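This report refers to the structure that appears directly beneath it.
Complex shown without one protein chain; remaining protein chains in place.
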Amino acid sequence: MIIPLLLLPFATGLLCLVPLKSLRHIMLVLAALANFFLVTTLYLNRENSLIGIWFGADALGFLFLFITAILFVIVTPPVLLYLKDHTDTGHPRLLTEPFFICFFLFFLGAMNTAILSQHTGLFWVAIEATTLTSAPLISYLITNRSLEATWKYLLICSVGIAIAFLGNIALTVSLPVVIPEGDHLLTYTYLTKHATSLNPFWLKIAFAFIFIGYGTKMGLAPMHTWLPDAHSEAPSPVSALLSAALLNCAFLGILRMLIILEKSGMGFYANGLLIAFGITSLFLAGGMILRAFNYKRLLAYSSIEHMGILALSVGAGAASRYGAFLHAINHSLAKCLLFLTAGMILSRQKTKSIKDVQGLLKSDPIIAFFWMAGALAIVGLPPFGTFVSELSIMSGLGQEHHWILLALLLFALALVFLGLFKAVIPMIYGEPTVLTNTKNKISALELTPLLLVLMLVVLGIHIPDQVQNLIVAAVNQMGDM
Amino acid sequence: MLNFLSLIPLILALFFAPLLSGIINKTKAWFAGKTGPNIFQKYKDLYKLMLKGSVYGENTSWLFKAGPIVNLAAVFLALFFLPQGGNVAFISVNGDLFFFIYLLGLGRFFTILAAFDTGSSFEQMGASREAFYSAMTEPVLLLGLSGLGFLSQSMSLSTLYMHVENIPSLANAISSLVFIFGAFFIVMLAENSRIPVDDPTTHLELTMIHEVMILDHSGIDLAFIEYASSLKLWLFGSLTIGLIFRLFFFSFWVQILLFLVGMALIASMIGIVESFFARFKLVKIPYLLITSFVLSALWIIWIIL
Partner (left out) sequence: MLLVLLATLVLINLYMLGSSRLGSLIRNVGLQAILISSIAILAIPDKHLWHFWVITGLSILIKGILLPKLMKYALRESNTRREVEPYVSYPVSILLGLFFLGACLWISYILPLESISIPPLTLGIALFTICVGIFLIVSRSKAITQTIGYLSMENGIYATSLILSFSQSFIVEMGVLLDIFVGVFVMGILVFHINREFEHIDIHLLSNLKD
């Protein structure tokens, strides 16, 4: 069941290179749906599935697989609309449309491989593959800004991930005994089981390098410098996936190492790193959001902030980890909603500047609805799920008696609240800058964010049992001593 | 302590030093397809100069007369401390390596002072360049020699260049030798004003470094200076080729013979370098000297590990 799941995106991606446009689009939609279907089937059979040397779906894996699969389904219609709008405009493009779809599907495949891989080396290869497959997507429309963004993304992430490889090497040195054909020695299950026999000095070095490396990809400050550029210059559906799905995959790498370190007794060291970088990301993002002038960059900094919250809550101890995983789900949904809406705004107003967009409520009410819902969700207000997740993170921090961290978190969230609404409210209310007699038509393909709003509201009112089981299983895997 | 047997290589040095520039010129001429000047031309030049009288400017003081004499005396004294071909030097004291380097510095200092004494701006320009380059070559020399000192646990030049009985790994020794040989070779080119640092045949004022400092000397003073520069070339050449002589030791006379052959080889290597390169642009010369510094630093790192 795992192998078809892995091969499906790559195979469909190659098949999408056919010249027939409608066939390509149908295959993209089918691939997205089939991906979701395969993930569900895998989950339903999870007691029978084995965790092998190379691939395996454990609880953490299922959590992130579901997020990626659902988001990919929701993002596919806007992608199709985007491609339709931007064909034959004469603007220079880096890739032709078949290659865009092919790389898009490869991107999904690389993310699935990363989530499903149980071997540290294979995980590394998959994460680097996600960088390489998503880089051409960012500068699909060639402009100065998109090329610069892609270059920064490619270089900084590649250097960061190369540093993570040094961590992998240090991990190999920390093994007590090395067998020549011992591929199973570097699987997460083996390392977790034998964590106490690993050399602590080398294990610490390994975690430091892996944390910095995958933290670059995750967007933790101060390694975040590529994130605002890449996420703001990419096409909006691609930004949505980058922000909502890819950052989680990088976070998974850090989480798996955290399990090993906690098992071997160095949890204090690892959690300390997570908390420190989490707080830095929070405050840096909070500060930059206050000064935002480009609404897509605003969303990118909000991603950094939420990654900081995730790092902080995971590092703060076992009580706040339930909230962390719930927050991962909610943040992904809300960020995807926001980026898709941003894409809609961009395609109508043709500007990314906050000052130039006003009165969305009058000119495009549906877009204003999505934008307001997204802003409320990302800041953490009821009735959306982020309220519940942030509240449970805070209660977890309180339970662990991290009062200073709690105070810092509240302060940073307040900064973000101020900055975000300072930007969003003028965009929604007021008189529209462009007077339109007819409201711009919303095509049906753009209404998929509605599903996201619904999901967020559901999660905010009552978490369904299936979701609850997913999260609890993930928390148990992390705390499995 | 004094080793009287080492007077023999010393006297040979005094005799053969002017031959080196003849060998260099002959090598250059051979590469250029010409016959070139006589191999004993330097001797004839020295003889000619000694017969002439010196001309002193009216604005010069005793420094101008003293410069060549002190230079020659310093270099001549340095010869006494020089181990040639793996034999010990005439005088060998612990710490004489620093005395050696400072003697050379003293000679250079007085040449520079004599150049300043003339009051001519051309000479001062050349003197300042010379001071700058020697400031960059001294660390290289010191680093290289201290590396040798670390290897042989002593501070006396003779002990540094003496044959080492059992070398732990010959491959290691030879590979590290490449670094230090390169560094010392570049230092030799720089200190003796050879291409690519300075062109000894140019007489355009803006391109001279060493030649311009001695522009105003004549007659017996010039003879002293020319002889002193030949001796200095001999000194640096034996410092460089002596590195190879650390690896083996035959009997005393065989060593001297091999040493003379080695000096001739060094002279022809300089000639080859002079034939293939032109003088570097003045801004590039510091890069060359930094390269030699890097090579000697690598040598230190290599032997410590």
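Lettered A and B in written order, each chain numbered from 1.
The rule we apply is simple: a contact is a pair of C-beta atoms (placed from the backbone, for glycine too) under 8 Å apart; a residue touches a chain by one contact, two chains touch by 3 or more.
Note that this is a predicted model, so its numbers are computed, not measured.
Among the displayed chains, contact with the absent chain in the complete complex occurs for A, B.
Within the complete assembly, A:233 is the residue of A:58, A:97 or A:233 that touches the hidden chain. Residue A:291 is the one among A:91, A:291, A:355 or A:401 that touches the chain not shown. Here one chain is not drawn; of A:34, A:51, A:132 or A:418, the residue touching it is A:132.
In the complete complex, the residue from A:172, A:189 or A:347 that touches the missing chain is A:172. Within chain B, the residues in touch with the undisplayed chain are 171-172, 175-176, 178-179, 286-287, 290-291, 294, 297-298, 301-302, 305. Mapped onto chain A, the interface with the missing chain covers residues 54, 94, 119, 121-122, 124-125, 128-129, 131-132, 135-136, 139, 142-145, 147-152, 154-155, 158-159, 162, 165-166, 168-170, 172-173, 178-183, 186, 199, 201, 228-229, 232-233, 288, 291-293, 297.
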